[in-house]
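For this depiction, one protein chain was excluded, whereas all remaining protein chains were kept in their positions.
Up next, chain A:
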Amino acid sequence: MTSAPDAPEQGFRLSQLIYDTRYRSLTIQAIVFILVMGGAAWLVDNVIQNLNDLGKDFNFSFLGQRAGYDIGNAIIPYNNDMSHGRALLVGLINTLWVSFLGCVAATIIGIFVGVLRLSKNWLVARLMTVYVEVFRNIPVLLWILVAIALLTDVAPSPNAYKVNQQTGEAQASMLLDSVAFTNRYTAIPSVHFDRSLGSLDTALAPISLNFLALVIVLIASIWVNKRMLTHAAKVQEATGVRPTMWWKSALVLIAPVVILAIALGINPEEPQIKGFNFTGGTNVSNSFVALWLGLSLYTAAFIAEIVRAGILAISKGQTEAAFALGLRANRTMSLVILPQALRVIIPPLISQYLNLTKNSSLAIAVGYLELRGTLGGITLNQTGRELEAITLMMLIYLAISLSISGVMNVYNNRVKLKER
């Protein structure tokens, strides 16, 4: 019996790179890789060449120069004598602030709407459908513009709050004598302490030690509360009876902070109309509110759909089993359905957070100066460093996005199904 003839022994031929299936995919990959790298190199070379032709260099020293412009809504101390780098930081913090508040609001609204859209109540379910369809099908920029137009046109100007000398009355009156809605900002009371512990000067911003103390006490209370709850769970496991916890928790969480705050002499500092504008309190600018509202309502519509999809992904049997155990509908939702639905919800939710953060760059439309407005707007224009500013801005957005998905992935790993 003869064995099957071996493949003819011969050397490697170049044509094998195309005709031999063993090598073909490698060949294609190598060619594509070379083309892509070549294209990138050509682009980079072109940029360098053009910069040379224009007599421009690529350096970031402009970040150290005096900015010279003012920013209306800086969270950290800033004035026009500070550097472009500082203005960048102000913008970055504004971006993070509005994104953070936007994500929080969008999540809360989104979960509510998503759950209610599955409600058995016909009217509620339809209303939520209308909300979702209206908000997610109209560009977010338009929502932001609608919000600013409403805020600007509906509210009176600060002047309307001025007391007329002749009549002794003002055209508009403040809500509870402490909140004033105007067409520029909402003036709200700010927190004032009679006794100050001083403040800690950091490079970023001076931090009031009073606030620091309150935060530390609050964190300590939360930790103690957690210990107490763990203890209660142990007692429950051992005896089957869970000790009444709610008033103890409330006491531990609230009492220390309140006592400390009173000891420090906390009182609200109410805004007063003085000259053209309110002073004394905090003025939350309409551009910020409009941006925040637009971003959160828009993103909430998407989150609602994600939440709904997550809930629908949990089999009906889970609900029926919970009902069979005697759990009420709302307990079923919060104890059985939502925790499982989270596994489906979290990954697409990350994308929504990233979208919201990136969409915050639309702030330029309403004049809220965040990263795009300071670094990518005024700084870019005043220094003429387009390439540097845009590159830096892209890197910063990339870093923010990667951090958000990093944090959310950690959370996702904690809630995802643990297979043992």
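One rule holds for everything that comes next: a residue touches a chain if its C-beta (ideal position, glycine included) is under 8 Å from a C-beta of that chain, and two chains touch if they have at least 3 such contacts; residues count from 1.
The criterion applied here is as follows: contacts and distances are computed from a predicted model.
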Protein that the absent chain corresponds to, by UniProt name, given "Heme exporter protein B", "NADH-quinone oxidoreductase subunit J", "DNA 3'-5' helicase" or "Amino acid ABC transporter substrate-binding protein": "Amino acid ABC transporter substrate-binding protein"
Among A:16, A:129 or A:361, residue touching the chain not depicted: A:361
Which of A:43, A:138 or A:398 contacts the chain that the document leaves out: A:43
Touch criterion as defined above, residue of A:16, A:83 or A:157 at the omitted chain: A:157
Positions on chain A contacted by the hidden chain, ascending: 43, 46-47, 49-50, 53-56, 68-72, 80, 141, 152-153, 157, 159, 183-184, 274-277, 279, 283, 286-287, 361-362, 364-365, 367, 369, 372-373, 376-378, 380-384, 386-387, 390
